[in-house]
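Yeah, one chain of the complex is gone here, protein chain that is, but the others are all in their spots.
Right after this comes subunit A.
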Amino acid sequence: MIATALVVFVGGTVWTVVYSFTDSKLLPRLNFVGLEQYERLWATNRWLISIENLLIYGTLSLIFSLVIGFVLAALLDQKIRFENTFRTILLYPFALSFIVTGLVWQWVLNPDFGIQHIVRSLGWESFAFDPLYNADIVIYGLLIAGLWQGTGLIMCLMLAGLRGIDEDIWKAARVDGIPMWRTYIFIVIPMMRPVFITTLVIIASGIVRVYDLVVAQTSGGPGIASEVPAKYVYDKMFLGQNLAQGFAGSTMMLLAVLVVIIPWAYLEFGGKRRPT
């Protein structure tokens, strides 16, 4: 089992890294060219824009899905009526694939059919809302669709965490006269640390591999304004028939993930255990 895992994961990774130093085209071949692929990668405008987009999308999607997810969960946790119904409605978008989500939002945000068209036909003629066709804000158009699809799941995870908090803690806080928002921020959230870490990992992995949403919604456009690294890698490997260039891109993505994960794992597992 361990051997299989090693071969599949570590072996595959090493293979990719090794071949990123070659000039492989459609089929892999071992003809080493040093750092040439990386030099070309970092001189390519499209790659730089991809990285920038991933940073914007990643940061905002991390913040918003955590905040919105937690707030929704806290609202649902107020022992409201029809909780099941609301939970179902909010979780429903998650049942759709990113491809479907992307297509739906492509139509909703299309200026000739979607929101802009509806508002204009209501009489507000100068209204303009066309994020998918404006290179400056297209990434926010993607973000809206991504959040719409993903926050339901985060809400459910958070709700499960909130339900795990002992009722006595709430009672004790109430007896001490601590306002509800302070209880959430200073007592409940620190207690939900494991849930937050799980959620963080789920969101982060979703961000790094964001690909299908972009393909369905904008196919990287307008121009190259909404390109993402995963799409660059795919396009170079299979469309451009330049495997080595794609491998160089994916190696950089792996490196970026490692830079984040290693220090975190060291703090989390390597250092002294925090008292919880």
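Methods note: a contact is a pair of C-beta atoms (placed from the backbone, for glycine too) under 8 Å apart; a residue touches a chain by one contact, two chains touch by 3 or more; residues count from 1.
Keep in mind that, in the parts below, contacts and distances are computed from a predicted model.
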| item | value |
| --- | --- |
| Listed names "Methionine biosynthesis protein MetW", "Protein DltD", "Probable sugar-binding periplasmic protein" or "Transketolase", matching UniProt entry of the absent chain | "Probable sugar-binding periplasmic protein" |
| Listed residues A:Lys25, A:Arg174 or A:Arg209, member touching the removed chain | A:Lys25 |
| Selected residue (touches chain absent from view) among A:Leu76, A:Ile139 or A:Ile224 | A:Ile224 |
| Selected from A:Ser61, A:Thr101, A:Thr151 or A:Asn242 as touching the chain missing from the view | A:Asn242 |
| Contact footprint on subunit A, counting only the chain that is left out | 25-27, 44-46, 106, 110-112, 130, 133, 135, 218-225, 234-236, 238-242, 245 |
